[in-house]
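If you scroll down you'll find the structure; I have some questions about it.
One protein chain is absent from this view; the other protein chains keep their places.
Coming up: chain A.
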Amino acid sequence: METRGLTKRYGRRITAVDNLDLAVRRGEVYGFLGPNGAGKTTTLRMLLGLIRPSSGRARVLGERPGAPDGLARIGALVESPAFYPYLSGKDNLRVMARYADVPWWRVDEALMEVELQGRAKDKFRKYSLGMKQRLGVAAALLKDPELLILDEPTNGLDPKGMADMRALIRELGSGERTVLLSSHLLGEVEQICDRVGVVRKGRLVAEGTVAELRGREGLLVRAEPLEEASYIAARLEGVEEATVVDGTLRLVADPERSAEINAKLVSAGIRVSELRPAEQSLEEVFLELTGRETV
């Protein structure tokens, strides 16, 4: 799955997706991370051919988005699950199976996979939020798809449901299958995904494994003069790397050595005003990547 310069504008003011280049490799579990309104759902809709890009293009499983040959190999749950309220969960899946052109026995298998078989005969309108969500995932699984697109699949699930869903997604993504999962929870993505792309205001602002996004263990140093500090620190024992970023010195080093490093810098005539572990919480990483302002 690949996009080039994918853009979607709504009217003049809103650019929901802005020149997005995204590449998901076959077989990986890719996390699409971003805050509310970042353009995740809009992107997924474009990949399914539900909405037309304003510009740019996308290929999904080698097909144009929305082409029946491609859709036949994609399972998707976009935003809230929508089904016929007066039909049972099972009948809804039967209808979808008919549309998807898959054999009827896939319905029972899919229900089993999301553990909904106990309530399969109840009307969709009587389902709880979590049960609706599960049915949505079941519908995405009907085709036993090569590519699974899930938009915030743990939305509305209870803690056990979330844990189950994450385990299910991990399992689904363990084989050949490619999974593209959107979320605004870095913790969730970290548990499930091989790689993460972070979007903010429709743009891809970071991409990599969660560990890469978190950054390696290190120290953050404010010191004067900075260039000299960097030169000295880079030669200290136990410091793997020293770089100057935004007027601070970042060291890739074991935080336990901070006192020792501090002492050596000071004895070399450097004035150190701050030295602390650069380890960030997931929240901090997320906020830093996606910005603190709200939509």
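Just so we're on the same page, contacts are C-beta pairs under 8 Å (C-beta built on N, C-alpha and C of every residue); 3 or more make two chains touch, one makes a residue touch a chain; residues count from 1.
One rule holds in what follows: contacts and distances are computed from a predicted model.
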Looking only at the UniProt record of the hidden chain, which name from "Sulfite reductase", "D-amino-acid oxidase", "ABC transporter permease subunit" or "FAD-binding molybdopterin dehydrogenase" is the right one? "ABC transporter permease subunit"
Candidates A:M1, A:L71 or A:C193 - the one touching the absent chain: A:L71
Of the listed residues A:M1, A:L22, A:M96 or A:M131, which contacts the missing chain in the full complex? A:M96
Among listed residues A:L48, A:I169 or A:L204, the absent chain is touched only by A:L48
On chain A, the omitted chain is touched by residues 45, 48-52, 66, 68, 71-72, 74, 76, 78-85, 96, 99-101, 139, 142-143
